[in-house]
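Just below is one structure, and these are the notes that go with it.
Up next is chain A:
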Amino acid sequence: MRIRILGARVIDPASGLDQVADLYLADGRIAAVGTAPAAFEAEQTLDARGLIAAPGLVDLSVALREPGYSRKGNIASETRAAAAGGVTSLCCPPLTKPVLDTPAVAELILDRAREAGHAKVFPVGALSRELAGEQLAELVALRDTGCVAFGNGLASFASHRNLRRALEYAATFDLTVVFHSQDAALAEDGLAHEGPMASFLGLAGIPETAETVALARDLLLVEQAGVRAHFSQLSSARGAQMIAEAQARGLPVTADVALYQLILTDEALADFSSLYHVQPPLRSRADRDGLREAVKNGTIQAIASHHQPHEPDAKLAPFGATEPGISSVELLLPLALSLVQEGVLDLPTLLARLTHGPAQALRLPAGRLAAGAPADLVLFDPQAATLAGEHWLSKGRNCPFIGHVLPGAVRYTLLDGRISYQA
Partner candidate 1 sequence: MTPNDAKRPLQLNDQGQLRHFLSLDGLSRELLTEILDTADSFLEVGTRAVKKVPLLRGKTVCNVFFENSTRTRTTFEMAAQRLSADVITLNVSTSSTSKGETLFDTLRNLEAMAADMFVVRHADSGAAHFIAEHVCPDVAVINGGDGRHAHPTQGMLDMLTIRRHKGGFENLSVAIVGDVLHSRVARSDMLALRTLGCPDIRVIGPKTLLPASLEQYGVRVFHDLAEGLRDVDVVIMLRLQRERMQGGLLPSQGEFYRLYGLNTTRLALAKPDAIVMHPGPINRGVEIESAVADGAQSVILNQVTYGIAVRMAVLSMAMSGQTAQRQLTSESASEEPN
Partner candidate 2 sequence: MTLPDPAALLPGMAAELTRHLQAHHIDTPRFVGIHTGGVWVAQALLATLGREEPLGVLDVSFYRDDFTQGGLHPQVRPSTLPFEVEGQHLVLIDDVLMTGRTVRAALNELFDYGRPASVTLVCLLDLDARELPIRPDVVGQTLSLAPDERVKLLGPAPLALERQALASA
C-alpha cells in the first residue's frame, strides 16, 4: 500500500532530523522523506498537518500474558493496546506459563503476534530453565527462534557461580542479558520502598540496597564475563549512578526505566491504593529525580512502560495481598509527553528514549524513521489531550492514570506501512 503523509513535523532522533516534511511509504518501508519518489502514486493520503511523525515507539517491557495468564491478558489484546500507545515494536518478558525457555513457546508467541498484526514482538527468552536460576536454558535455540535477549525476571540466581557461567555462555554467542537487579534476601517479603511512607503505613520495606547490592554483583560479573548487559527497571538514583560509573569504565551496559518511575514516588501509596503496588517499588523523590537526570543525560537510554495487566481480583485486596504491576502501555506516548509538559525532558530527547535508545540497547531493527527503514511510525497531535481510560483496550484496568487528562493524543500508528491504530 502506497501511503503519503503530508505536513507532519518529522522527528527522527537517530539522525537528528526535526523538520516539517512529507513522508512516502511503499511496500512496508519508508520510500522517501521530504520529496516524493519518482512516479509515486499514493493510494492513501493522510493529512498530518499539526501532527508530529516519529518512529514507532519501541517498548522494552510489555507483559503480553500469553501463554498461561489469560485472565490478565493475551497477545491480541495487549499488542492492540500497545498500538494505541504509539508502540510498533515491543519486547515481552519470559514470565509466561510455561516459561519462555523453549523454542516452542517462542514460536507460539511470534505466531500469535503475527496473526494479530498490531505490533512487532521481540521476545526476551529465559536465561535459566523455568527461571529457576540453576540450569541454563537453550539460549542459542531460543535466539534462532527469535529471542532477542535473555533474562531471569526478578528472580535472582541463588548461586553467583551459576550466574557467572550463564553470562559467559551468553557472551560466547554475543547474546544480550537483561538484568532486573534485586537481591531476593534483602527484598524479602517487601512491598514498598523502605522509607518514611512504608514505615508509616506499616508495609514491609524493600531497601535501596536490595537493588544496589545486586547491581554491584551483576556489574562485576558482567565485566568479568564480557557479556552485553541491559539493566532493566532501575528504581533508585544510586542504581543509576552505578550504571553511569560502569559505562564510564567502558562496560557495554545499557539501562531502561519504567515510565511510571519517572512520574510517581512512594508518596502515592498514602491511601494503601493497590494500583501503586509495583515491583521494583516506587521510591523517593530523590530517586525519581536521580532517575530523571540519568534519562536526561543518556545513562538510561530507554524508557519502557513495564506493562503488567491484571484481572480485577489481583488488585482487589489489602495491599500486601495484591499482585504488583501497572497496566499502561496504551498510554505510553501521552504519559511520556507529560514529562515534556513538566519540563523534565525536551521532546526530541524524550522521543529518542522511546525509539532509538531502546532499539539500540537490544539491537532491534526498529526505532528509526529514514528512507529504507520499515514503515513503523506514530503520528500524534501534541496540542490535543488524551482522557485516559475512555476507550480502554488492555484486558487489565489496573492503571492509576485512568481518569487523568494526559497531554498529546496518538492519531495513527503504522506498522510496516499499514495502519495498526487509528484514533
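Inclusion criterion for the candidates: all candidates are chains of the complex that A comes from, given by their letters.
Definition applied: a residue touches a chain if its C-beta (ideal position, glycine included) is under 8 Å from a C-beta of that chain, and two chains touch if they have at least 3 such contacts; residues count from 1.
Computed from a predicted structure; not experimentally measured.
This complex places chain A in touch with one candidate out of 1 or 2, and it is 1. For chain A in complex with candidate 1, the residues that touch the partner chain are 194-196, 198-205, 263, 271-272, 274, 313-314, 316-322, 338, 401, 403-406.
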